[in-house]
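Partial complex: the chains shown occupy the same locations as in the complete assembly.
Going in written order, the chains are labelled A and B, and every chain counts its residues from 1.
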Amino acid sequence: MHILLSNDDGYLAEGLTALADALRSYATITVVAPDRNRSAASNSLTLEMPLRATETENGFIKVDGTPTDCVHLAITGLLAKEPDMVFAGINHGGNLGDDVLYSGTVAAATEGRFLGLPAVAISLVGYPAVHFETAAHVAITLLQQLIKQPLPKDTILNVNVPDIPLNELKGYQATRLGQRHKSEPVITSTDPRGRLIYWVGPPGAEQDAGEGTDFYAINAGYVSVTPLQLDLTWYDRIQQVQAWLPTVNTQ
Amino acid sequence: MHILLSNDDGYLAEGLTALADALRSYATITVVAPDRNRSAASNSLTLEMPLRATETENGFIKVDGTPTDCVHLAITGLLAKEPDMVFAGINHGGNLGDDVLYSGTVAAATEGRFLGLPAVAISLVGYPAVHFETAAHVAITLLQQLIKQPLPKDTILNVNVPDIPLNELKGYQATRLGQRHKSEPVITSTDPRGRLIYWVGPPGAEQDAGEGTDFYAINAGYVSVTPLQLDLTWYDRIQQVQAWLPTVNTQ
């Protein structure tokens, strides 16, 4: 078993090291991760500029690109041997509800969708995140379970772990993504030269966080495991849109 | 009607100007777009650095950030009056199948999901794209139809237009997203100092491009209109994952 690891907090992040140390005993691991913090990079790809990959002292490979660049490179030619699956994380902070649209960690897992086994994104829901050993244990548990009882290879699991000691963990729940309210307002400020600058505000509060959601599981002390799919088509709307579309319109 | 326009090719792109010129007669428009090419930026958000917004000579507002930053800023405080909807594009090149995961144009539309009307991403499927007047006509047609007969406000339409003269257009089709094969291999090269560099390779060829897909519609000369949803949860898999999850696992 050969697992590719990546993240969006950069190759020096504690969460990545914790994940590498955890999985090393169960599989061959290769780490290809951004050379610096690329949180909220989503699935962005670097097309205009070349990328450089450098082996670091601890045997990781750092890339001057996004999480998606890292996994993309790794599975399209950088590595001599294609990995079997991707584990991304352990993210410093949760990736819950709408967060997954922006998350570089989830994007790294997503980019591993063409491999032979499920992809896993794993995040520790603390600010700052502390109990990486809990998340590392969860990573091992899920890996062992994946080996013992494989899931379909097109599965992507978005895993969030409450930031509590392992012995306080209540268990695992399969969840759906909740939803956040619209983000908080942009934060306006001025630079020292008196010019206006804007900071993106914090994510919105939980809007749909009821039973069954990832928010709910985390708040109750459970590991939240959400199966993701990447087809954004809204199938139930296709007929409606077809009926709505102009018919004689091109002249 | 107040429409926010953005794109990922940058505020100087011909496609954005074409879109602005087209919609100006039908609505109040405000353009907030990246200060340079940000193709493949996906939903990436700039959290670590502040953003600057500058009004340009032609009345557009340029932002030194991603498409998502642009729309995010615009709807969370930059604009005095919140727009009713977002039109993103006209993208230079198609956003078909898996492309939507990486597209900055689609991400700009996505970020408008909290507004009162549907969001529309519009792309011209040519390399290089030529017939912007065709796509502009399509934009006007869809806007008029949205005004006459509104769709649910949480609708996001991913519109792709064949790069042909308007009078050759066959009509409109509501489609699902097709799928591409895995991307082409990374392209390895060296810089003038002899060091290895990597370029992300081209997207994969069409894999699922059968009837009903966006690929199929475009290839047949139709405008493809795919309704998108943003909930990545794979609902059909939740039970399976729940059954699969470890039960006694935290000790």
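Worth pointing out:
We adopt the following convention: a residue touches a chain if its C-beta (ideal position, glycine included) is under 8 Å from a C-beta of that chain, and two chains touch if they have at least 3 such contacts.
For clarity, every value in this text was computed on a predicted model and none was experimentally measured.
Shown are 2 identical chains; the number of copies across the whole complex in this structure file is 4.
Here is the rule we go by: only the chains that are shown with their structure count from here on.
Between subunit A and subunit B the centroid-to-centroid distance comes to 21 Å (mean Cα coordinates, whole Å).
Those residues of subunit B that touch subunit A in the shared complex are 37, 39-48, 50-53, 66, 68-69, 72-73, 75-78, 98, 100-102, 104, 107, 110, 114, 137, 141-142, 145, 149, 151-152, 155-158, 166-167, 169-177, 179, 182-186, 188-189, 191, 195-201, 225-235, 237-242, 244-247, 249-251.
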